[in-house]
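Heads up, one of the protein chains got dropped from this complex, but the rest are sitting where they should.
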Amino acid sequence: MTHLLSVDDLERDQVEALLATARAAEPIARRHKVCRVLEGAVLGNLFFEASTRTRMSFAAAFCRLGGAVCDTTGFTFSSMAKGESIADTSRVISGYCDALVVRHPEQGAVAEFARATHVPVVNGGDGPGEHPSQALLDLYTIEDEFARLGKHVDGAHIAMVGDLRHGRTVHSLIKLLAQRSRMRFTLIAPPGLEMPPAICDRVAANGHLIETRRVLRQGLHDADLVYATRIQRERMSGEMREGYTPDFRVDRAFVDTHCGVSTVLMHPLPRDSSPGANDLSTDLDGDPRLAIFRQTDNGVAVRMAIFATLLGVESLLQRGLRDAPWRHPHRIGPMDADFHALSPG
Amino acid sequence: MTHLLSVDDLERDQVEALLATARAAEPIARRHKVCRVLEGAVLGNLFFEASTRTRMSFAAAFCRLGGAVCDTTGFTFSSMAKGESIADTSRVISGYCDALVVRHPEQGAVAEFARATHVPVVNGGDGPGEHPSQALLDLYTIEDEFARLGKHVDGAHIAMVGDLRHGRTVHSLIKLLAQRSRMRFTLIAPPGLEMPPAICDRVAANGHLIETRRVLRQGLHDADLVYATRIQRERMSGEMREGYTPDFRVDRAFVDTHCGVSTVLMHPLPRDSSPGANDLSTDLDGDPRLAIFRQTDNGVAVRMAIFATLLGVESLLQRGLRDAPWRHPHRIGPMDADFHALSPG
Partner (left out) sequence: MTHLLSVDDLERDQVEALLATARAAEPIARRHKVCRVLEGAVLGNLFFEASTRTRMSFAAAFCRLGGAVCDTTGFTFSSMAKGESIADTSRVISGYCDALVVRHPEQGAVAEFARATHVPVVNGGDGPGEHPSQALLDLYTIEDEFARLGKHVDGAHIAMVGDLRHGRTVHSLIKLLAQRSRMRFTLIAPPGLEMPPAICDRVAANGHLIETRRVLRQGLHDADLVYATRIQRERMSGEMREGYTPDFRVDRAFVDTHCGVSTVLMHPLPRDSSPGANDLSTDLDGDPRLAIFRQTDNGVAVRMAIFATLLGVESLLQRGLRDAPWRHPHRIGPMDADFHALSPG
């Protein structure tokens, strides 16, 4: 693996190796252990489009491996403003750095970056294109949650809810899940915001069941996962926004009525908590089924695994670990679930 | 101590412990020694309002302890622009970082950050609210200067000059000084810019003397400290600005005429050196009484102490220190005072 540009480039055994490395990185990501394997290495963390959380997650992952981070942020890049090609920019910065994360508003721009360098490039999101590290951390979270609940990914029932047309995270995730066996997908979207048919066809061709719906409020009792998506208002026409009624709101009343006691709730975040947003509701905070913060926490371990794999140090992750001498909280957030209260349904 | 949000949360013994830790951190802050106790830790340095010097001071302090820093700057935060709540932002970033510094233009926003996480949060200034690390470094500087001059904080005469209404630093500092004994405060402000009565009442209730004045140019010969404040033009009405006449200018002529040979001069910085600003004058540069750069230098040691205390490594600060192998200047600035020339008055 030279670069990580798209989940399409990943075979199932590569995905499993990455997730196994992420599991090995957990004690470091959770601040129990200190690792310095990348001490002396430099990450170029290039965000041509703002994304504070993704930028910080990648940066924290590289730092936890012992490396240092050089950030660029903002919509303009001074050299590009002077007419420099993406290829030149990529090659120049590759002379400074050991790995690059690139987020760019245009689909394909990150691949263009990667073509100009042998230094590993991670796609941190290219507009409507790909965001493979998000899909990997989503899959990692599903495995983690299901393992705790005594469930398996193979044969699971996965519901995806909301804007399935523009959400690149659900596009990438369903492709990764389609590598597994006998999956059942329920795809629930308002008119005009459905999952692209090409993706559905590909998933169905792999022998999985797909059911599509326009209404959220019925039979998800046996869903193992409800994956709600962020409403990307900026990419919607007025008509689509009208279809996004309060009926699509995933809140405590909906979950208690229509989901099971062990249905896992995920969301790529950020969720829109402003009035009338109809996004995943904050009244679910503290419910042990709500996995959204465990999901984002997992991003650090998964991104550590991506860097370790691309830089060929995955077998060194366990070596030379020492205990972190500083205090870390037992639970990160005061609403974080106490899992002893949660038993499988 | 979980968070550092306000000086109101600090008992006198906690303040003294923090300042003792800062004294232990001095050789590291002054680059004589290298400390790596926080190697592997990550600081989220979140500045929702620009403040380069404060941001760099916190960052340098964390780096001097061996940690790494992830910065965010600018008035917008991409997730918040998408409708994310402060609570979600705080919880998400807490999954990446071991400590957070937050500056925010709105009073109370930093406390809202802190309520959503068990990861320690330091208030780096919340609008007109609090800026506790500044008050602590001011107190540290007062103790340091007084010790050199053979003076004590208990029983001292402290003059505060300028805009005492909007200056959160003087609000926090006077609260900390009010924890001491038999203080005498002279508060000198133009009409409309006086210290808020609630703060004066609280200080007086602790048994300290407070005298208020509208004119600077008289009897500060026995003042142990003159603390001048930055003129916050952006928060003043036209009428207030008119009251801020050149009579309020603290310059060499004023100090030589009205202050003592051992009166310490402090200022939270930045000072406005543009024409007609009437701020603390640059003609005092090089005068040994001018402590403003020693004051800002002390910020690194004090912020190291804050991090070390919040992360529970204050007892480890002295361990495993080694000499810094690189050259550091004997005096940082060419105008820095030579203390042999300064004898107590």
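Going by the order they are written in, the chains are A and B; count residues from 1 in each one.
To be clear about the criterion, contacts are C-beta pairs under 8 Å (C-beta built on N, C-alpha and C of every residue); 3 or more make two chains touch, one makes a residue touch a chain.
This is a predicted model, so every value here is computed, not measured.
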Sole contact to the chain not displayed, among B:M1, B:A24, B:V261 or B:A277: B:A277
Listed residues A:V110, A:I231 or A:L311, member touching the removed chain: A:L311
Full-complex contact with the absent chain, from A:A116, A:I142 or A:I174: A:A116
Which residue of B:M1, B:M80, B:L269 or B:L316 touches the chain not shown here: B:L269
Contacts of chain B with the absent chain, listed as residue ranges: 28, 31, 34-36, 50-53, 55-57, 59-60, 63-64, 66, 68-69, 71, 230, 269-274, 277, 279, 282, 293, 296-297, 299-300, 324-335
Residue ranges of chain A at the interface with the undisplayed chain: 37-42, 44, 68, 70-72, 76-80, 82-85, 87-89, 91-98, 115-119, 311-313, 316
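FYI, only the chains that are shown with their structure count from here on.
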Cα-centroid distance, chain A relative to chain B, in whole angstrom: 40
